[in-house]
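Excluded from the complex is one protein chain; the other protein chains are retained at their positions.
By written order: A and B. Residues from 1 in each chain.
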Amino acid sequence: MSAGPAGRDARRHDVIVVGAGMAGSLLAKQLGDQGWRVLVLEAGTRTLDTWPGYLDALDTYYAATAKVPNAPYRPNAAAPSPSVLDLEGLPAGGYRAHGYFLQNGPLPYSSDYLRATGGTAMHWMGIVPRMHPEDFAVRRRYGYGRDWPIGYDDLEPHYRAAERALGVAGDADEQREGAGLPFPPGYVYPMRAIPRSYLDAVLAHRLDGAAVRERPDGPDTVLRVVATPHARNGTPDPRYDGGRGHRPAGAAGLPNYGERCVGNASCVPICPVQAKYNPLKTQATWSPRVTLVDRAVVSRVLTAANGRVRGVEYQRYDDPATPAHTTRTAEADIVVLAAHAIENARLLLVSRLAGSSGQVGRNLMDHPMLLTWGLMDQQVGPFRGPGSTSGLESFRTGPARGTRAPFRIEIGNWGWSWPAGSPGTDVARLLGIDADTGRPRGRGVFGKKLRESLGRDLGRQFSLQFAFEQEAESRNRVTIDPSHRDPLGNPRPVLTYDLSEHVKRGMAAARTVSDQIFRLLGAEDRTGYAPGPLAPGWFRHDGRDYVFNGAGHGGGTHIMGTTARTSVVDQWQRCWDHPNLYAVGCGSMPSMGTSNPSLTMAALALRSGERIHRDLRELKGPATVGRQQGGRP
Amino acid sequence: MNGRHAAPTPDPGHGTDDGSDPGKAPEDHAGFVAVSVRLTGFDEFDLRATGLVRLYHDTTLDQVGRPAVGRFLADLDAAGGDPDRITDETSRDIARAITHLWYLGVWPQLARSTHAALRRERANTAFVVSPEAYTEGLVWRTFHGHPPGAKPPGHGTWAAAPPGAPVRPVARRTEGAA
Partner (left out) sequence: MTATTRPSVLAEPPFRVPADRADLHLFLQAALALEHLTIPPYLTAMYTLRPGTNRPAFYAVRAVVLEEMLHMALVANLLNAVGGEVLVADPRFVTGYPALLPYSRDRITVALRHFGVTALETFLRIEQPEFMSGPPGHPSTRGDEGWTSIGQFYGTIREGVLRLSAELGERRLFNGDRALQVGPEHFYNSGGEVFAVTDLASALKALRVITEQGEGVNMSVFDSDDRIFGEAREPAHYFRFNEILQQRSYAPDDTPAGGPTGPAVDVTWHDAYPIDPGARVAHYPPGSAVRRAAEEFNEVYAQLLCVLESAFTGAPRAIGDAAPVMLRLRHLAERLYRNPHPDPAKRARGLHASATYEVTERHFERARRFVPRRRAG
């Protein structure tokens, strides 16, 4: 791309997409294939789509002492990313926030994201359940949160399109029966279900058909272990697409390298073989009309007359370690913000746009996670396969939602790595090494004793990961404070976050359910929630302690609704106040249900793509270049 | 069809033009390996199979210094080669650190008292000594696992029973009141 002497982009684009993550990459692909000229501006660097760059990320991950989601990806001062390591719990409860976010809420927002080509989907888990039809109408049906202006049926074709784009492996019949999701008759996913783990089979054997109660006098809930759909290469289903089958997408950056999931068991933070979908794969199939400019931090959206926007101003830098940059502008007929819920809100706030409802930045949501963990009475083969291959779906829907947040239970295949830092902590503990170097050390065990003790216990570790729906609350919000800026001078996000009573009651119910599940399993419960440096999410509710974690599912900050008075975007993710400004991503979601949101985000983005295509045709007539397929079919 | 057998190459080791130096055996650090066998409970083959003997040997010397390693070896000797019977706290902390290194590829923080006793002129921080050190951690072998992100076992292997578990799940062994 060339810039004119005044730093103005010499070429005019039909669409500018801000952010080369999952939503932006899918949209750019769709619009480019339809013949539109798309400029994608990515704040972070572009090294991951080369194989040496990708291997560098893998080495960085290997060499990281804390193997957190952002561990493989190099820090970038020009486009900082939040890290889960930024939060520190205090000895008696409470937390301190370091790093990119400023936080002033009662509880911490505990999720990260990644500003680099490919975005946060470089370290997502790749789990892609659809939202349930009732998730779209929680206010109407259950009296909490916010409703969507559209329903499941409106989104269903786009769910299918997203499942095609991401190459989903799953069993639609099992999703229909076990999770209550409607599919068109005869629908099959592009690939057959990813095999479920041995741990799943053990749990299914001991739990399927058993009943638990959330209260002693409450109704029975019957348990069933249900396999989870994945955006992960497995075995293509020849029945897909009317018998045309599906061709799995290989890795980006290394020609003709495409493996099915080989069980690296590191989907988060990096899949070494790229069996898991990531947006680089979509970028590899972009039409030549899509231009990606990396190291381009959009600093504001530029306005024209009549509430329309005309383009963006961005800062181009060379060295991610220095604040040196040049400021440029780019213009287009339509601008799409696809930079993550928090970054989209920050950009709208900085640009003073889309503010008539007063909702920009509000309704910040995540899927707060409660983890429980224990030891099974036999070896279960932890730390193998994708992070979770099955879940318990019985608590996601139904009238109980009226009183407590619904939740989905993921069966965690990776031992206690998330809740307790295993196996590193187990080794240290057995050796007598305390994290506090000032404390006297235990004697420690060595040799065969150490080896046998680890072998006996590590192989029995398992965990349950409870993901709660968090409802839209206007008090949970992103704001900006001009006195706190990043090295390029852009205001940093200021977060105010808390969990509602509704969510906390959900967690209490989940803990009760977990206790019963552990009894049914005959497993030793080793769950413990205490304040401390590694527990910034500690709180007490109704006399019981809890520690919650973030899921990395930030949403709600440019909320979708039926009127300009109460929401930021319409059902097409188009800003009510600006007919040619779109804000796409989880930030548009009025409710998040209990489904990992990326698939829904992708479906929404593809739906918006259709609207943008119509907008452009109305503005300019048919695309100036004929429709042309980009990349391989 | 089979490839016909050819006569074995007469002199397999010599004359390589590969830049390897077959005329000289690399230092094999036999003493360090012998001590590590006692610390880790893994045999020499397993330890050498990591390819990291020299790196761990050098890291240990670099971190605590030759004199402290000498005292540690003497203390281990005095304990009859059983690390569990080492009484000197500094030597015991060195034993912990070397073992931690083998199991996780991470040189750990030493106890503050050890750090002071050794007058170490470096920060007392934990670090992964190399990317391969993480992937060669012995801890994964204790339960027939593999390090996340490396040595993957293959598609669908996670569905199979791990060694020591029944092939098909069985009812729980302990009764709990539901």
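The criterion applied here is as follows: contacts are C-beta pairs under 8 Å (C-beta built on N, C-alpha and C of every residue); 3 or more make two chains touch, one makes a residue touch a chain.
Computed from a predicted structure; not experimentally measured.
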Among A:105, A:145, A:167 or A:248, the residue in touch with the chain that has been omitted: A:248
In subunit B, positions touching the absent partner: 1-9, 12-14, 16-26, 28, 43-46, 48-51, 130-132, 135-136, 151-157
Footprint left on subunit A by the chain that the document does not show: 51-52, 55, 59, 235-238, 245, 247-248, 254-260, 262, 632-633
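Operating definition for what follows: only the chains that are shown with their structure count from here on.
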Residue ranges of subunit B in contact with subunit A within the complex: 38-42, 82-84, 89, 92-93, 95-96, 99-100, 103-104, 106, 108-112, 115, 124, 126-128, 130-132, 134-135, 138-140, 142-146, 148-150, 152-166, 168-178
Subunit A residues touching subunit B - in the complex, by the definition given at the top: 58-59, 61-65, 67, 195-198, 201-202, 204-206, 210, 212, 234, 260-266, 270, 272-273, 377-386, 389, 413-414, 417, 423-424, 426-428, 431-433, 437-438, 440-441, 443-452, 454-455, 458-459, 516, 518-523
